[in-house]
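Each remark here refers to the structure printed beneath this line.
A protein chain is absent from this complex, but the other protein chains hold their places.
Coming up: chain A.
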Amino acid sequence: MSESNGAMIEMIKVSKIYQPDIRALSDVSVSIAQGEMFFLIGMSGAGKTTFLKLLCNMETPTNGLIEIAGRDIQKLRGKTLARMRQKIGVAYQDFKLLTDRTVAENIAISMEVSYKKPQHIKKRVRDLLDRLALADKHDAITGELSRGEQQRVALARAVANSPTLILVDEPTGNLDATTTRRVMDLLTKCNHSGATVIIATHDDSIYRDTQHRIMELRSGKLHLIREGLPQ
């Protein structure tokens, strides 16, 4: 995915209204640079999840323009859209795991669709499981894991294909302090490797001491909380 003027994401006056008249986002405009780590905070129902869904084209905006790496994602279709999605790793709030499959199969799926070699997939899965303290769950059925473990599997799947844009929705909601640190270490490592990372959260422990930009969604509108410090 190539960048456009250094911006990975351009959102201009984006609104999202759900039927019958629920305004989830209202004239949101923001530009997120390539390689930036961006925190999106807000209370439940503020519109964080909608924001992320719009970015990965799961939802379409009611108004406004969304560009990822200089391309209007609403105009992407077929193979071009598929290739774009392969470059976007998303850890959903509801995980979207295949509960009858093993942990390894769930993580591998994002690499299989881009035809990575089986040896590469195996190695990458092992590596991610080690990093997220799930090494012993390789062959476990995902539906039998705890919420915290499922959350980490969803995160592992999101970063497995080395995407250039990572969207994470409440990544630490079910985790203890140690595991939260592991998760954040993994996301930071991905960011240092060049990926743009957007984290939607209401857990202030993960952004309290951050040097990165933080914006808050309140009633569908975006407010700057803190400008990021130069890296």
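Throughout what follows, contacts are C-beta pairs under 8 Å (C-beta built on N, C-alpha and C of every residue); 3 or more make two chains touch, one makes a residue touch a chain; residues count from 1.
The criterion applied here is as follows: contacts and distances are computed from a predicted model.
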Per UniProt, the name of the complex member that is left out, chosen from "Cell division protein FtsX", "Glucose/mannose transport system permease protein", "Ring-1,2-phenylacetyl-CoA epoxidase subunit PaaC" or "Response regulator transcription factor": "Cell division protein FtsX"
Touching the absent chain when the full complex is considered, from A:82, A:135 or A:224: A:82
Among A:13, A:96 or A:223, residue touching the chain not depicted: A:96
Selected from A:74, A:114, A:162 or A:210 as touching the chain missing from the view: A:114
Contact set of chain A toward the excluded chain (per top definition): 56, 58, 78-79, 82-88, 90, 96, 98, 109-110, 112-118, 121, 157, 161
